[in-house]
Structures are given as C-alpha cells and as structure tokens.
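The structure that follows is given in the form of structure tokens.
A single protein chain has been removed from this complex, and every other one stays in its place.
Letters A and B mark the chains in the order given here, with residues in each chain numbered from 1 onward.
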Amino acid sequence: MAILELENIHGGYGQTEILHDISMRVEPGEIVVIIGPNGAGKSTAMKSVFGLLNLTSGRILLDDVDITNTPPEKVVRQGVCYVPQTGNIFPNLSVHENLEMGAYVRQDDFSGRLDEIYELFPPLVEKRNLPAGTLSGGQRQMVAMGKALMLDPKILLLDEPSAGLSPKYRGEIFKVVRDINEAGTPILMVEQNAKQALGIADRAYILVDGKNRLDDTGKNLLANKEVAEMFLGGGKTEVKKPAVRKARGTPKT
Amino acid sequence: MDQLYGYSLYGLSLLTFGGIYAMLALGLNIQLGFTGLFNAGIAGFFVVGAYVSAILSTAPSERHIGGFDWPIPFSLVAAMVVSALIGWAVARICMRLRADYLAIATLGIAEILRLIFKNETDLTNGARGVSYIPKPYESLAQPWNHVMMTVVVLAIVAVLYFMLERARKSPWGRVMAAIRENEDSARAAGKNVDRLRVQAFVVGSAMMGLGGGMMAHHLKFIDPNAADPTTATFLVFVMLIVGGSGNNKGAIVGALLMWTIWSATEIFTSMLPGDLAIRSAYIRVFLIGLMLQIMLQKFPQGLFPEKRLETGSSG
Partner (left out) sequence: MIDFINFHLIPGLVLGSIYALGAIGVTLTFGILRFANFAHGEIMTLGAYLTLTMMWLTGWHPLILLPVTMVILSLIVIGMDQAFFKPFRNSPAVTVVIASFGLMLMIRSVTQFSWGAQLQAFVPGIQRPNVFFDALRISPKHILIVISAMVLMLVVHWVLAHTRIGKAMRAMSDSPELARLTGINTELVIKATWILGACMAAAAGVFLAYDSHVSTMMGFQILLPTFAAAIVGGIGRPYGAMAGGLLIGVTEELSSYAWLGDGPLLEPGYKAGVSFAIMIGVLIWRPSGLFRGRVF
C-alpha cells in the first residue's frame, strides 16, 4: 500500500491549469524524485499534496485517506511535512526555536525528538542559539529539514533542497536526505540536479509540460538515453535546459 | 414661501460645501484612486491652501502677516502652488515608502502644519485665526450672493472633472493605472514610476489646496482647527470610498452625498434636547465610521465602480 498517491490530478493556481493529469505514488521507505525541465510543474505537483493549489479533478490519498484540497495547516497534522525551496526557515528565530516551531502541532513532550535531530545534524548543535538567518546556506537547509522532521512525518516533501548550494554542500545535502530516509522516513523530492538525485532515488518521475513523461527506478533512468539527453548533458554534469515559458503569472515551478 | 426660500438657501449651502469637498475628494482620488498613494494628511494640504489664499487676499491687518489684498483668483492659484510645493517635498521624501508608512508620514505632516499655524502667532494670528476673508460676489444682494458662490464652486468642480477625465484617458492616465495594477511590469516597460507618482501626488495636493482656499473664502474665516483630521481628512476618505475610489464621478457624488448626510444629521441631532444634542453629535461620527466599514466590507467598489481602461498596451 502506498503512503502517498496522486491519481490523475488536474489543477493549478486560480484559473490557470498547470498540471494536466499527473499520477504518482510513494511506497513506504522510498525516495522518489521528480525531475523535469523548468516550468514542467514539478514543484506544483508537490504543492498540490499540501493543499496549496486548486485541484479541479483527481484525488490525493495519504495512507488511503483522501486529502485532496485539504488546507496546509491540516495536512501537517495528518503527518505530511513540506520544505519549500525558499523561505523555509524563520530567520529571526534561533535554530532551536525553529526546531520547536516544527513541533508546534505536537502536544506531547518532544525533547527526545530534538536530540535525535541534533544527532542527525551535528553542525546545528553549537549554533542552536543563533538566529537561523545568520547560518550558511547548507546549514539553513539542515534547519529547514530538521524543523520538518520534528513531527516524525509519514512522508517528507522536499522542494529542490540543493538549489543554490555550492557543490560541496550539495553532496552533503544528498547524503543527509539518504540518512533521513534510512532512518525510516519516505521522501518525495523535486530536484534540478538530476544526476545526483537519480543516484539516490529508488524511483523517479519525469514531468514535461505538466504531464507524466517517464517513470522508472533511479538506476534505469540514469541509463535511459532520452533522460541523458534531456538532463544529463551527454554524461557530463547537468546542463540547464532553456526555460519552457508558461502563461504570465504562473509561479516558478 | 419663506420656508421654501429657506430650503433653497440650505440646498445652495449643501451644494457649496459639498462642491468644496468634491475638490478634496477629486484630489484624493488622483492620489489614492488612480495611483494608490495613501495620503492621510489631506487636512494639512487643505489648511495650507486656506491660509495662503486667506492671507494673500485679505486687506492689510495688524493681527497676521499681510494681507496683501490680492484678487481671489490669484490668491487661489497661489494656494494651489504652495500646496503643490509641499506635496512635492513630501512626495520626494516618502514616495518609496510602503502605503502605511506614507499614511503615517502624511498624517504627521498635517499635524506639523497645524502646529505651525497655531504657534506662529505673528504670521497667522495663532489660534484666533484669520478673519474678514473676502468672498466672491459677496456684495450682491441676497440670495444672489449665495447663488453665485455655489455657481463658482460647481464651475470649478466641473472644470476639474473634465480635466481629470481627460488626464485619466490620456497616455499619462493609462500609465498611472498600469503602475497601480502592476508596478514591476510598468518599471520593466521603462516607465519612470517614481516620477509619475510624484506628479500624481503634486496634482492631488494642489487640488486639496484649492479646496482649502475655497473653504476659507466661503467661511470668510480660518483657524488651525480647520486641520481637524476628522472633518478634513477622514470624511474625505469616506466620501471617496462611498462614491467609488478610482472614479471621478464617484468622488463628486460621494462628496455631495456624504456632505448632505453629515449636514442633515446635524440638523436632526441639534433638535434633541440639551445634553442629548451634544452627545448625539458624536453618533454622527460613529455612523461615518460605520459607513466606511460597511462600504469596505460589502461594497468595496463604491457607488460608481472604477471604469477600467485597457492597460498595459499603450503608454
């Protein structure tokens, strides 16, 4: 039984439809990656799970419970945590307070969980009382993920966690993602760095123009010729594809 | 017959005051309605216009600086120029602030101006105010003096209306609308957004100065209390919101309508006995505030919704 399942969803922001019939699922223990060119609807597909857009048809199931168009504050309580690409920490709150906020909806004692998070992200221990906004990009990503993990979610949604990081930190973040997953949390992740992402993915979906294009295991997709042409720049490091321009007013995916 | 005559005079008075308020509302409309600039200091520009026109047009006096015995049309032009200059200075400083900062800053400027007119006794006769201000056509016999005053005010309002409508439909007005709809794309299209905003603010301020000058001539007296934000600023906001922000016709109708309500309720409350009459006067202000709330919540477009021009294209 899948943890998360998107069944033929259509939708977008306001009247503009961005997702045209997208389906995907995440099984327990999996890392699932969504890749695709700019404007393909990758982030939008992820945001649809979190009730951030208007779905006109299709269903989203979490543990077989229908959560289609549930507002974000309720989705959190169902055990889904989402780390947006930007603005994913409270910059003026200390690192420790950011983690506490992550546990805001928990009524029980979460001090044990706090210790686990600090174990997962050792660099945060000595910065715990600093405002999170003063940390480096990589450490901010750790705060953002740690904050999301405070709820011990059923599934973690990550929107381009490696965006804007130096190659060194990028590798570190992918390692962290794998660590989180090995500790038992299924992950659905949008990524630009297709090669590295496919390297850690159990399975991946490739979206183009708001539609499913390909899905397979990470390994098979890495070997796939079409994928290599599209994203892997003929075996070298990834090459940015020219942006596929959508209608004006469409937020960046 | 006498009663009918009395009613007619009252009607003229409503039109005169309402017309003067229409000048203020049109001025606010070009700032808030067209351009999205939040001027909470209407009272300041109003009172500057009033004092400038008053001091220039009165006969020489011991009590305040001047007067200079200027003809009224010239003193009114001077009132507009001085208000516009102050508006220009304010705009230059505050234009880049977000809306609420601009509101706070302009409210403060109005307060400072009030303090100056109150404290600089040598210039303005302080709290005792400037009196014996000439009024257009006051030498005519009753009721023609009143009629002519009303005609003058309404004629000015009509001229302003036609000028503003032309401006609104001109390329300038289209760019203004484009800026308000989407500032970033207007900037990207190479429009000098800040300069255009300053222009709108200055034009609006000049119209408020003109309204102030007309009020001084109509009342023949002006004192620092004229800068009371309740009647000189917030009432104008209510007029514009009721009439329809962004619509010149709405600004005028809103001003006439709200002035009539404001004035008529005063007649009603003054008929109540003693202490109750004083207290009920406050209820009028309550109703004004409530009206503002109801309009914003239920009819945010006002009586005359803004006519959207096709924007984005030309300019």
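Quick note on the criterion: a residue touches a chain if its C-beta (ideal position, glycine included) is under 8 Å from a C-beta of that chain, and two chains touch if they have at least 3 such contacts.
Not measured: the values here are computed from a predicted model.
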Result, missing-chain neighbours among shown chains, is A, B
Among listed residues B:L9, B:L97 or B:A167, the absent chain is touched only by B:L97
Missing-chain contact among A:N8, A:S57, A:N92 or A:S136 belongs to A:N92
Contact residues on chain A toward the hidden chain run 50, 72-73, 76-77, 82, 84, 87-93, 97, 100-102, 104-105, 131, 147, 151
Missing-chain contacts on chain B, rising order, are 32, 36, 38, 40, 93-94, 97-101, 103-105, 107-109, 111-112, 115, 118-119, 230, 234, 237-238, 241, 278-280, 282-286, 288-293, 296-297, 300
